[in-house]
Structures are given as structure tokens and as C-alpha cells.
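Missing here is one protein chain; the remaining ones are kept as they sit in the complex.
Chains: A and B, in written order; residue numbering restarts at 1 for each.
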Amino acid sequence: MKRCVWLGCLALVAVAALSGAALAAKAPGDVHVALVVKDLTNRFFVEMKWGGEAAGKQHGIKVTVLAPEKYAVDNQIRIMEDLIQKKVDAIVIVPIDGAGIVSGIERANKARIPVFNLNTLATGGEVIGFAGIDHVQLGRIQGQWAVDKLKGKGNVVILEGTTGASSAIERQQGVTEVLKKAPGVKVLASTTAKYNRQQAMKVMEDLLTRFPEIDMVLCANDAMALGAKEAIKDARRTMGVVGIDAIPETLEAIQKGEVAGTVDSNGFDQGFVAVDLTAKYLLKDQKPPKDTLVGSGMATVITKENALAFEKSKTEKFKKFGIKVD
Amino acid sequence: MTLSSRALYRVAAVTAILAAAWIFVPRFGTESNLINLLRQAFLLALVATGVSLTMLVAGLDLSIGAVAALSSCLAATVIVQGHVALGVLVGLAVGALGGLLNGVMIAKLKLPFFIMTFSMMFIVRGLALTYTQGTSIHGFPQSFTWLGKSFVGPVPMPVVLGGAVLGLLYLVLTKTTFGRITYAVGANAEAARFSGLAADRNLIRVYALSGLLASLSGLIYIARLNAADADLGMMWPLEGIAVAVIGGIAFSGGEGNILGLILGGIVMAVVGNCVNLLGLPARFQDFFIGFVIILVVLVDHLTQKRGKVAKSLAVHSHSVAKEGGP
Partner (left out) sequence: MARLVSRITPLLSGPVVITLVMIALFSLLSEGFFSPSNAVNIIRQASVLALVSFGQTFVILLAGIDLSVGAVMGLTSCVTAQLMLAGHVHPAVAALFGIATAAVCGLLNGMVHSFLGLNPFVPTFGMWGMALGAALIITEERVITGFPSSLRFLHDGEFLGLPAPLFLVAAVFLLLHLFLRATPAGVATYAIGGNEAAARLSGIRVRLHKTAIYAFSGFMAGIAGILFLARSNAAQAIDTIGYEFDSIAAVVVGGTSLMGGKGGVAQTLVGVALIATLRNGLNMVGVNLYLQLVFIGLGLILAYVSESRSLLPFLRLRRAKEA
């Protein structure tokens, strides 16, 4: 019995010592910012992650990047709740759904943890600022290039993003806005392929069956563009395929001539700006502007002419921040 | 091969569906569309083969999608470097290994199939995502992509491969001891074991086969897509079950003709194809599939009522008195 008591006391001391050590390890001034994105299997968000981490390194703060394992705003709320428990110093959030994330933001507000809103606008809760790219503008750039390339006349199909996603809605808005002003360009069909490569391939296959004459395919993201181009290649048809996001695989495909163009949505800068502004807020008490517009890395569609140059400039940029690109 | 009344009803129903689609859906009957349809049907049937085997033994393999993803990502890494045959071997080996693990845990350690394959799904998917870190592996040599893209005459390769696999499985299930034991174990595992039929070894083989078939399907899919992503096969368990059920494989085990998967694949492919060709929003697809499944099984049941009741009584009289109570 006595041995039991001794062992018990020893265990208690051990636990106390360990937790004490853990607590003591947190040096004063160690600032921890969490960046919560939508989905880390998407190259766009991986670059956003790099941007955030680069900004963190510049300021000497700790940045962790998280994403839900399931693409649902409910899971993002759970991540935010857990971050609140971990007592992070600030959260940068890219909401999967602008309204759905509100209760997560409000909970952070109650815990007095500052929240910075990135990329997709949250419709409620208090945030210290917003930064993002104008998805509508991305859509416009894509649409305008298509109209110019077709010289105002031709058949077009549109592959939209996940129904209901704000980026998808906005990009679609931009594209249709421009196309409407070109009466000679006919939109044969506009349907969703859920931002997914495989889905896009299947949908494109059936679109090719439906319409024997298509001149251009406008895709709301690169994954769908890459899926669509495979279907087109297999069917031995030719048409222009344009995407958005400018991921490396697309740039390669552009140089090979399989994809006509893409638009840069500049994930890196978005992540960088957001964490940078947040860090300045935490360390220097500088209140961020209410809205910061992050520009596209390139204001035009990236095509065969400039793809290589663009890719090089991006690699240079990453190297500058010490990021190794595979 | 004698066609049971069940099979006849199915063939008749599928023919009716095809005829209706031909009449009412524009461009359904074009040569290119029918070829696409056939390809899609056999791709789906392939996905369902492994699951069907496990259903025959009154089990279920929920991990097929994840196993396909991991094995194809690993295989892709090798294939991109030019070693196609090695890559394919790696992929198949990983799949078989995963299935083997499932089988051993289920048969020898008596884990319920649900828990084992469900957990495997998490583990394997997590491994696949960790391995790729969300990037895709792309750019396969033609010596690999022919698996998904080439033709034998007018017939797409996936149809040839799928047909071969299904034909082989049919022979194995009807003409070999393994096949006979599989059906016996499914119908009544207790009786099978007591009559010394090496049920455990059979179970292990069935699950190993399921894993192998999953990885084979994965390889054909990535050959067609010309890219491997870790999120391959997310919906496979459910799609596979749907194809199996429509094709006549019963959840309760012990009954169903593997060739029915072709019919199941056709039905699923037709629904998707028609939704696209009619320009219907994708959401109608899920509803129709659910409806079709219930319809199919209802018809099945009503045309076989007597047989089923007798069987269910037999199974229940075998169940030994269990511990009741909370």
C-alpha cells in the first residue's frame, strides 16, 4: 500500500514537471498565427500556405497552416474551436462558406482572438480585415481573352466550380458578364464539374457528344481544365481550353499546347499579405485596412508565349523566400 | 450458362432503359456516345468487382477507393520515370497487400468487416495524402496510358480489360473450389466452417482479391486521366455497392452472378450519361440512382419471394442463442 502511494506521488510529480516544462518552453513574445484554408490537396492553397509561412518567417513568428480533412465548413468551425483552445494569437481564415463560418468567427471573437478574413468573404462576425483577389475579375480576364481569341464569334461551353462556392459564383459572374457583351459568342452549355478533374473529364466527354462544334472551353479552375483537355485529346477534337489558378501542371500543359491558357489567382501573395498584415497587427499594433485587394500575378491570361517566363518568375519568387519547389 | 429468371428480368429492364434513352435522349444513340457509355459501364463494373466478391461472403470492403488511391499514386511515381511494368506491379502488389491485411484481420482476428475496412479506409487514404502532399503525379508515357485510352478495333481497352476480368471471375466463381466455398461461406459461414471448408482461408483470399482488383481499377483510371491524385476513388465504395446491388449481388451474401455487374454498370452509366446529355443539373443523378436501386431490389424480391423467406428462416435457425439484455 505504501509503495502505491509513493508511485502515485512520483507519477503526479512527473506529470507536473512535464507540464511545467511544456509551459515554460513558451518563451514570451512567441507569436503563433494559424492560417486555415479550404483544402490542402489543392495546389492553389499549397501556394497560399507557402505565402503565409514566408510572411511568418519574415516577422519571426510561428505560422501553422491547417485545412479540414473533409471539404465542409462545419469542419473548419471545429478547427477554429480547437485553435481557440490552443490559445493561438490570431487566426487567418479562408472560409469554405462565408455564412457558415460565422459561428466560428464569433467564438473566436468571444475568446478575444483576432481573426483575419482571406480570399472568401465571411458574412458576419468581427474581423480585423479582409484580403483577397477579385474572383469576378479573374472570370472577366478569362472571358475577355476568349472573346478576343474567337474574334467575337464562336461556340463556348463553361465548366463551373462547385455549386454554391463563392469563388465559383464570382468567377462565373465575371465570365458571363463579358460573354453577354459579345453576341456572336454562343454559350452552348454551362454546367458544374465541381472543380474536380475526373468529373470534368466525364462531363466534357458528354458535352463533346452533345455538341459537334465547340470552339472553346472555359473552366473555373485548372483541375477541371486538365480533365477536360484529356477528354478532348481522347476524342481527337481540337478546341481551346482555358483554366484559372496557373498551377505548374497547367503551365506545362500550356507549353505542350494541350491547354490554351490560364489565369493566375496568386495564392502565394494572398497568403503572404494576410499573414503579413496580421503579424503587423499583433507585433506593431497596426490596424489592417478593411479591404486589401491582392492582384493577380499577371493581369492577362497566361498562354504559350509567356508560360515559361511566368513559371520562371514564380520559381524565382519562391526561391527568394527559401521555398523549395519540387 | 443458364439464365435464371432474375437475370432475365434484369436484362429485359436494362434493354428497356436503353431503348427509352435511345428514343428520348438526343444523341444518345450516336456511335461515339455508345462507345463512351460502354467504356464507362465497364469502368464502373471493374470498380465493383472487388466489393462484389466481399459482398458474396456477406461482407463489404469500404477501403477500395483508398487502396486504389494509394496504390495508383505509388505506381504513378514509378511509371512517370519510365518503368511502366514495374509501376503496374507495384500498384497491384500494394493493393493485394492492403486487401490481405483486411482479410487477415477479419478472418483471423475476428474483426467485423465494417470496422476493419472502415478503419483501413482512413489509414490508407491518410497515407496516400501524406505521400502526395496533395500534389498530383502526371505525365505518363503512352506505354502506360494505353491501358485506359487505347482501342481494340472499335472497343475501348477498359471494356476489353473489364470484360476479361469479369469473365475470369465468373469462371473462377462457378468452376473452382474457391468459388464454391465463397458462395457457401456467404450463404452460411457457420455451416461452411463446420463442414471443414477452410472458410478463413477463403475470406482472406476474397479480401486480398478485392484489394488487388481495386488497385487494378485504379491503374486503369489513372491511365485514362493521365494523372494520379490522392483523392481518387472517394465515392467508389458507394458506387461499387450500387453497381453490385443493381447487378444482383445480395448484401446477405451467397447469391449473385458476377456478370450482373455489367448490367449494373450499364444502368449507372446510362443514368449519368442521360443527365449530362439532357443538360440536367448533376443533382438528379443521385436521386435516380437511389430510386433505381430500390426499384431493382424490389422487383428482385417480388420475383423471388418464396426462395428468400425459406433462406432467411434457415439462416435464423442456425444462429445460436446469444446473450441478450442491456
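Things to note:
Keep in mind that, in the parts below, a residue touches a chain if its C-beta (ideal position, glycine included) is under 8 Å from a C-beta of that chain, and two chains touch if they have at least 3 such contacts.
What you are looking at is a predicted structure, and each value in this text was computed from that prediction instead of being measured.
Shown chains touched by the hidden one, complex as a whole: A, B. Checked against the hidden chain, the listed residues B:Leu44, B:Val57 or B:Ala208 yield one contact partner: B:Val57.
In the full complex, chain B contacts the hidden chain through residues 57-59, 62, 105-107, 109-116, 118-127, 129-130, 133, 185-186, 188-190, 193, 199, 203, 238, 241-242, 245, 250-253, 281-291, 293-294, 297-298, 301, 305, 308-309, 312-313, 315-326. Looking at chain A, the residues touching the absent chain are 15, 18-19, 22-23, 26, 40, 64, 66-67, 69-70, 72-74, 77-79, 81-82, 84-87, 97-100, 102-103, 106-107, 123, 163-164, 192.
The rule is simple: only the chains that are shown with their structure count from here on.
Centres computed as Cα averages put chain A at a distance of 34 Å from chain B.
Residue ranges of chain B in contact with chain A, taken from their complex: 26-27, 30, 32-33, 36, 40, 129, 132-136, 138-139, 149, 221, 224-227, 229-232, 272-273, 276-277, 279, 281-282. Here chain A touches chain B in the complex through residues 40-43, 46, 163, 189, 191-192, 194, 197-198, 201-203, 205-210, 226-227, 230, 234-235, 249, 252, 326, going by the rule given at the top.
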